[in-house]
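Note that this complex is displayed minus one protein chain, with the remaining chains in position.
Right after this comes subunit A.
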Amino acid sequence: MKLKKIVVALMAAGTLTFSYAQAQQAGTSTLQKIKDTGTISLGHRESSIPFSYYADNQQVVGYSHEYAMQIVKAIEKELNKPQLEVKLTPITSQNRIPLIQNGTIDLECGSTTNNLERQQQVAFSNTIFVVSTRLLTRVDSGVKDFADLKGKTVATTAGTTSERILRAMNQDKKLGMNIISAKDHSEAFLMLETGRSVAFMMDDALLAGERAKAKDPSKFVIVGTPQSQEAYGCMLRKNDPAFKKLVDDTIAKLQTSGEGSKIYQKWFQKPIPPRNLNLNFPPSEELKALFKSPNDQAKG
């Protein structure tokens, strides 16, 4: 079997490359790496409004990005290097984990959910935001809660927890829904806006972001009993306790000092770039509780 030999050889080559990279990295902590190179590499999202996205002139802004910049400041202080060079790398849901693992980026603060599957591959900082999965629908659609979706078409974004819950719900409760898994949030919202689906299930904060982008935001409303809660955390490499402690402490200090609430108001209750939209999204009880006692727990 010639083909089999080739496959085995290719896979062996892959494994070798990985173990080589591992050997190179072993013993070098992220802080040491940053100190040696004078550079920190941050991963960011291109369109996760209002967490991490491009405003004008390809400038990265957002709620999570502010946390990242505060962490950079704390690292500068810790290493006594006031002028760290910050390298920004745009990432997607697909490449964020490999890029952390192979050292391309040291830290990613965006809209990344801390869950158990991912904890096998990467580590998560203290939670920076808590979201609930809910529904966005037209004001006049008659949909008040998930039970009203029976036999209807619902949009969600591929690969998200919402999709997982929606499919499981369809299975368990025999709702007979048609589920559309769109490529990203704006496409899922387009399904709702063009009447292809009656509702769009997603993290409530992102729904608020999509609603704000609509031609007429007053036509849409966020409804439904929250089906799950998710903790967004910053993502970093596993087994680097010194770096994780620094990141965790910085986040905890921001949240308990009241600085965190100010950052929240800036991004969720005031006009934000690029179109000066106000998301009008008050803080949830869960978020208030988090700010009182910061932690790095994944939610269910």
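By definition in this document, a contact is a pair of C-beta atoms (placed from the backbone, for glycine too) under 8 Å apart; a residue touches a chain by one contact, two chains touch by 3 or more; residues count from 1.
Throughout what follows, contacts and distances are computed from a predicted model.
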item	value
Undisplayed chain, where the name is taken from the UniProt record, one of "Cbb3-type cytochrome c oxidase subunit", "NADH:ubiquinone oxidoreductase 24 kD subunit", "Polar amino acid ABC transporter inner membrane subunit" or "Dihydroorotase"	"Polar amino acid ABC transporter inner membrane subunit"
Hidden partner chain, touching residue among A:76, A:187, A:259 or A:286	A:187
Residue touching the undisplayed chain, where the options are A:29, A:101, A:229 or A:269	A:101
Chain not shown: contacting residue from A:77, A:144 or A:164	A:164
Those residues of subunit A which, in the complete complex, touch the missing chain	7, 14-15, 18, 21-22, 25, 93-95, 97-98, 101-103, 117-118, 120-121, 153, 158-160, 163-164, 167-168, 171-172, 178-183, 187, 190-191, 194-196, 237-239
